[in-house]
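Only one protein chain is missing from this complex, and each of the others stays in its spot.
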Amino acid sequence: MKKIKNVKKESTSKKTNQDTKIIPPKKKKRFEIFIYNIWCKQCGICVSFCPNEVLGFDENQKLTALNPDACIGCGQCELRCPDYAIEIKEKEEE
Amino acid sequence: MKKIKNVKKESTSKKTNQDTKIIPPKKKKRFEIFIYNIWCKQCGICVSFCPNEVLGFDENQKLTALNPDACIGCGQCELRCPDYAIEIKEKEEE
Amino acid sequence: MAAKTIKNQEEAKPVLIQGNQAIAEGAIAAGCRFFAGYPITPATEIAEAMATELPKIGGTFIQMEDEIASMGAITGASLAGVKSMTATSGPGFSLKQEAIGFACMAEVPTVVVNVMRAGPSTGIATAPSQSDVMQARWGTHGDHPIIVLAVANVEECFRYTITAFNFSEKYRTPVIILSDEIVSHTREVFTIPNKSEYTVFNRVKPKMPPEWYKPYEDNSSGVPPMSPFGEGYRYHVTGLTHDAYGFPTSKPNEVISFNERIFRKINRAKQNIQIVKEYMMDDADISIIVYGSITRSAISAARMAREIGIKVGVLQLVTLFPFPGKEVIEVLRKSKFTFVPEMNFGQIAGEVDRVNKNYTTLKKVNRYDGNVITPTEILNAIRRS
Amino acid sequence: MAAKTIKNQEEAKPVLIQGNQAIAEGAIAAGCRFFAGYPITPATEIAEAMATELPKIGGTFIQMEDEIASMGAITGASLAGVKSMTATSGPGFSLKQEAIGFACMAEVPTVVVNVMRAGPSTGIATAPSQSDVMQARWGTHGDHPIIVLAVANVEECFRYTITAFNFSEKYRTPVIILSDEIVSHTREVFTIPNKSEYTVFNRVKPKMPPEWYKPYEDNSSGVPPMSPFGEGYRYHVTGLTHDAYGFPTSKPNEVISFNERIFRKINRAKQNIQIVKEYMMDDADISIIVYGSITRSAISAARMAREIGIKVGVLQLVTLFPFPGKEVIEVLRKSKFTFVPEMNFGQIAGEVDRVNKNYTTLKKVNRYDGNVITPTEILNAIRRS
Amino acid sequence: MRYEIRLSGFGGQGLILAGVLLAEAVGIYGGKKAVQTQSYGPEARGGKSKAEVVISDEEIDYPKAIHLDLLLAMSQDACDSYYIDLKKEGILLVDSFYVKDFPTTNTIKIPFTKIAEEVTGLKITANVVALGAICYFCNNLVSLSSMKKALSNRIPASKQEINFKALEEGYNAAKNYKQ
Amino acid sequence: MRYEIRLSGFGGQGLILAGVLLAEAVGIYGGKKAVQTQSYGPEARGGKSKAEVVISDEEIDYPKAIHLDLLLAMSQDACDSYYIDLKKEGILLVDSFYVKDFPTTNTIKIPFTKIAEEVTGLKITANVVALGAICYFCNNLVSLSSMKKALSNRIPASKQEINFKALEEGYNAAKNYKQ
Amino acid sequence: MMKANVLKHSTHIVHEYLRHSKKFPHMWCPGCGHGIVLSAIVRAIHALEYKKDEVVMVSGIGCSSRMPVYLDFNTLHSLHGRALTFATGIKLANSKLKVIVVSGDGDALAIGGNHFIHAARRNIDITMVIMNNSIYGMTGGQYSPATPKNSYATTAPYSHIEQPFKISELAITAGAGFVARGTTYHAAMLTNLIQKAFENSGFSVVEVLTQCHTQFGKLNKRGDHIAMLKKYKENGVRIEKAEKMTEKEMEGKFSIGVLRDEKLPNFVEQYETIRQNAAKKV
Partner (left out) sequence: MMKANVLKHSTHIVHEYLRHSKKFPHMWCPGCGHGIVLSAIVRAIHALEYKKDEVVMVSGIGCSSRMPVYLDFNTLHSLHGRALTFATGIKLANSKLKVIVVSGDGDALAIGGNHFIHAARRNIDITMVIMNNSIYGMTGGQYSPATPKNSYATTAPYSHIEQPFKISELAITAGAGFVARGTTYHAAMLTNLIQKAFENSGFSVVEVLTQCHTQFGKLNKRGDHIAMLKKYKENGVRIEKAEKMTEKEMEGKFSIGVLRDEKLPNFVEQYETIRQNAAKKV
């Protein structure tokens, strides 16, 4: 089980998904997004239900964090990923 | 299927069974009681639930109409006889 | 791709058709108008084809809650006068055994298809096998005969499904059709024959007045006429051992005569029931006895052997039970070696062995890894001998 | 009269006990602590005895919703480490076939008793028969070996139920005990042996660290050690064809090695498994090959024959499968005639016939009217020959 | 020496229990071999019922009765059906409370059910009364005392006394029986 | 003459349909014998998928492919697994959109999926594009016109046009192919 | 509507429907409730004026399942638990037949429980009479899925620990359009309930509480069949009345009468539509 740390981190912040209430982090936390591409089946569930449109596919149909900085660490992607192929970790204080 | 016409007809009238409402026949009808002893298993159900205690067993454990005249033709015995061994017929006008 | 290729039987146009679809077509051609089943790989396409086709022609398809229920339903439908079929694979076939025994006992014509897959148990659902052969003969409790046919290609799927219905109607018995994953899923070009090209047999109904009818009365054929429910011949059907009226009995003479009759009705018709096919047997001194999809490999192998100068012939058993012992013995007698290739550990080989009273040397060629036996494998076995 | 005669096993007092109760006693003696069943004549008393006895000694009895559920439950209980049994008769035995096949595939020790009654189908529930013999061997789909024992009297009911458990534990396989209405309902005086008089075998558990454990790994015996669920060896059990880890596979080499191993583990232990008993065979020139309750008639018949100067011997097959061909052949070789009396149309006779390569003249003595074969019938058959 | 006994009548008369008691008296307390069988069946729903006991000094191979040495018939139906299985010199013992037609003049007629009702007040002890009679007729096979042992093993202490009484009355009735 | 073709890739690429079409084109509209088989299995849940067509002038006994004359591989996985079954002189035809490692330098690489997307806008027509290429390489076995007949028998009229286009593009791509 | 006279000449009517080729009395124990159920069924059929030829009676295995052999209909004594599966085939093969399944609590709900809930779900036009005697009568007194908790059975010698099914309620939840409960004491009412069950097109269930004194009664000291019938009389409360009673008042009692009567589309009529749609696609 190779954990592939996703490197693409374009920080275009997008409007939040209306369906989900977002509590703005009291203290701005930052999150790292790990995608295990060997396991990921590109189903797009995490993409669809991410409240902040953090995720998307690249031109090779690979899942990518398009807006990693927008991630609020809500864990919705992990909860619904049918293939346990995405993981969110709070960033260590730099 | 031999139909044995029961001949015992002692006419001791008894008090009516309290559990069952008896509508006294408007015009006094009389009934004949046929017991098919070859089929009868002497279970006693007809005896127990006859509203007028018409039926009983003789000394040989054979089912008998002890009080044939008390029969009101309600048909309860026929309805519950598990062996279809008793039949009530209205008597022809004599 | 299920229903697309199933054509109305009037047009005689070639179609590319799967074994499973050909079984459905054969059933419909034989007059089957009721199908009850439960999905299972690799038999499901039969149900799917029947679900599509039967309502078009006034028939009925129902998916039951399990295989037992399916067997019960087809038996009921047949009692009500409608030719009926179910189809399954090993696990479902195991479940049906009690109800198959009932149909044998009550003498209800039904056709049961078992598309064999690799076992034991759940095994490999998508791999072919021939390991339910002995089960088809002995899967039920109690002693009774049964008719088992094995099909080898699309054309046989069609043809012998009709035969299965005919036997079931003629002898008032369930008939088992054994197919396998290869036969059932292989698509071949096939032209559905015209009605004039096959015969359909319908059960004999009673002609006497109802008061005279004894639904289980013996006669010269051993097969009493059968009245569908609802046509004035009210009678009793039971899985208990019964007398000529169908009423339960335990009187030894009645029990014996019932049990002997159900054997006799099959045994006396053996001639008619036991279907075998010979290929290149005339001058053969080595024989292959084979059935089902492996027949194709055997014929290829025989051809290949003859190319290198070995005179090999093939005896294909279409009827597995009642076991065509006479025909097999004839072949054994003229063979130096007889090969029995099977996708199991040697089930029909055991039957051949029983009748082989030192006539020839028997050699088994077995495969049980979920793959079909190739012509080369058989050829190599022959060359080694 | 069910539970009354079942005594605590410490006291060695003679009791009048039915075959069915002796089976229950034997099971308990063998360490059986779980029974799941569904009532059926003539096997019900086994369940009733277990319902009474098991809770007394910390075991569990459960009446399930049907026979399939019973077979599932005992397989589950055995996986959790508890020796388990179920008991039924023909109709229930037919229903269990799929689940028996699962236990063979997953190699779960279980004991299944079939008290045979007259079939086919519902037949005569209260009459004896021996017509499920071939079903015991071939009732499941897929190819696998199985161990089948047949008991003849109360003492054997007790003794061979222990043997059945021992075989099941030793070879990780279901073992079928065939009894019949006569054996099961006949009461005889029997003294339940002391624990020191029989041996009880318990399955071998793994000793290696869990990381090393492969639940289906081959070894010299072909029987991998078995860990109960919950003891630290977490593994996977499936009815799919599986690899050494128990994981589904369709890789031909893994499939082959699994299938061959389950045959090998039984075949290599044949010597141990095949139990036969000889009576008066030493100087016999006529033999009777027999099993189950008819053994008693056969022995009587042999005695009667010797009284009139005919040297008859008896070979009783306790183990029906794996079929003790070697022992049978030995007897066939020295017999002018061999008789195979059975309460069916000749099922074991067919197996004897297979191995009889012109050694002797085989004669069947069959009865299928719901009555037992008497000594006189066998004697008469012998005298006619 | 093989001795075959059949106890027959209708369902509910306790004939199977009687068979078990007889087999236990002989086999456990009497020092001989005994094997007991019975017929089950829908008959059990009020129809015929029968139990058999085969007694021998040696091992008993065949457990079913073939030629009866003693037939106990406690119903007319049973008497009619099973008389044919009786040996020529066999004993036919009937409950004359129920059996009115006798197939042979040698029939031993004792009204077991009547005796039962008289001495215990319970018709259903007729089976034990009959066992008493059998103890008399087969005294070389089964003694009253081993039958009592069998009874006390099976029957709750509270009911022992009336059963012993029934047994003894049966024995006495047989002893005093005059054709 | 026996000619064996295997169409392989992953589930969802329509390879079984392609196999059926090829067999129909050959066997119904092309005047030769054709037998089509396929592999089912849990593989169908997104994994490998394959269909085989065996073509011959005579009756075909053995219906499975043994030594492939032509292998179509539309995924890397399929290419890797099945290449071994290819005859020495057999044709390896890959969808270069998915297959990037080639087991032999003789590989014929055509980006079927890319072509499909370009000409029909639908990746799932890649199977038909590949069939077009096969019509070219096996023109002695199957003609474009019989393939078109097969297509029009199976495919709703509304989709016929784009499928014909896909087919032709595949044929042309093969024709214009240069190693 | 019930013919006025079916409650009046019951024996005469029943005799008309018995098989004269069968030996009577039947095999049931003296006083067994199954015989009473038989006559209620016959009266209902007589009232409906069904022809004997169009009636098919199907059963499984059990004492209750012995019923068909005695009746002059088309009769099928099938396998333990499977009566509904055979009946389904019969009904679908010839929808003009009136198909009635008679079953015991064990037959219908132990081994046959799955077919029961599926027949209800499918709403196939079959009338089913379940003779619930809370026990396996035929095999000699083992517990059934209807055996009340804390009862005794030969397989529950220390008392029974499982809850019983609420049979009628289960039928309703599973989808049956008509569900009623009666008893053998209420023999006249039972006739009526069975008639209504036939009249409802769809899967119709009548649960009948019936005495097995031989097994259940004896093992549980419930007295003889008469004592058991008296209990039915005492504790059976008409549903109209029961609905107005509190849970406490209903303790130890049970409701009788029609529990559900709704016309739902049945399988056969819907399949006819399927046939028409399919025929268009030829």
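Note that the chains are named A, B, C, D, E, F and G in the order they appear, and that numbering of residues resets to 1 at the start of each chain.
FYI, a contact is a pair of C-beta atoms (placed from the backbone, for glycine too) under 8 Å apart; a residue touches a chain by one contact, two chains touch by 3 or more.
Just so it is clear, the structure is predicted and the values come from calculations on it, not from any experiment.
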| item | value |
| --- | --- |
| Per the touch definition above, residue among G:Tyr70, G:Phe165 or G:Tyr232 touching the missing chain | G:Phe165 |
| Residue, one of D:Asn20, D:Thr41 or D:Thr75, that touches the chain absent here | D:Thr75 |
| Candidates D:His236, D:Lys251 or D:Arg383 - the one touching the absent chain | D:His236 |
| Hidden partner chain, residues of chain D it touches | 8, 33-34, 36, 52, 55-56, 58, 60, 62, 64-66, 68-82, 84, 98-99, 102, 228-232, 234-240, 245, 247-248 |
| Positions on chain G where the hidden chain makes contact | 110-114, 117-118, 121-123, 145, 157-159, 161-166, 169-170, 172-175, 264-265, 267, 270-271, 273-274, 277-278 |
| Residues in chain C touching the chain absent from view | 2-3, 38-41, 44, 47-48, 51-52, 55, 61, 63, 65-67, 91, 121-122 |
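Just so it is clear, only the chains that are shown with their structure count from here on.
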| item | value |
| --- | --- |
| Common touching chains of chain G and chain B | none |
| Pair of chains joined by more contacts [C-beta pairs], C-G or C-F | C-G |
| Equivalent interface positions on chain C and chain D, same or different at half | same |
| Distance between chain centroids, defined by C-alpha means - chain A, chain C (Å) | 58 |
| Distance between chain centroids, defined by C-alpha means - chain E, chain G (Å) | 42 |
| Distance between the centres, which are taken as Cα means, of chain G and chain A, whole angstrom | 60 |
| In chain A, residues with contacts to at least two other chains | none |
| For chain G, residues contacting two or more additional chains | 28-30, 61, 79 |
